[in-house]
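Here the complex is missing a single protein chain, while all its other protein chains stay put.
Right after this comes subunit A.
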Amino acid sequence: MSDNSEPLVTELDPVIHAQARLRVVSALSVLGEHDRITFPQLQESLRMTAGNLSVHLRKLEDAGYVEVTKTHQGRTPATLVRLTRRGRLAFDDYTAALRALLNP
């Protein structure tokens, strides 16, 4: 067990090393590789406000970790979100790094 928090801040991905974005990416990691979730459902599952979720999605999108698509389901416009391959890799690396910190 390592009780030294120094490596945490030096090695971990800064994009997901923030509680809200870690939550977003964790939730999205449940989806199948090419599956997209509707924005309202993601918001409800994460219990975040729409504005807050949008801000974090934009940061994740800028990093290339998520892809946000606007489309139509029937006549209603829908926003769909998916984790990109890059985002999934970053998430896998992040969890691996956390485990390594716990069991060095």
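One rule holds for everything that comes next: contacts are C-beta pairs under 8 Å (C-beta built on N, C-alpha and C of every residue); 3 or more make two chains touch, one makes a residue touch a chain; residues count from 1.
The rule is simple: contacts and distances are computed from a predicted model.
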Protein name as given in UniProt for the chain not displayed, "Cysteine-rich domain-containing protein", "Transporter", "Peptide transport system permease protein sapC" or "nitrile hydratase": "Transporter"
Option from A:Val15, A:Val66 or A:Ala90 whose C-beta touches the chain left out: A:Val15
Residue, one of A:Ser26, A:Ser54 or A:Thr84, that touches the chain absent here: A:Ser26
Subunit A, residues in touch with the chain not shown (by the definition above): 5, 8-10, 12, 14-15, 17-23, 26-38, 41-42, 44-46, 59, 73, 80, 82, 95, 98-99, 101-102
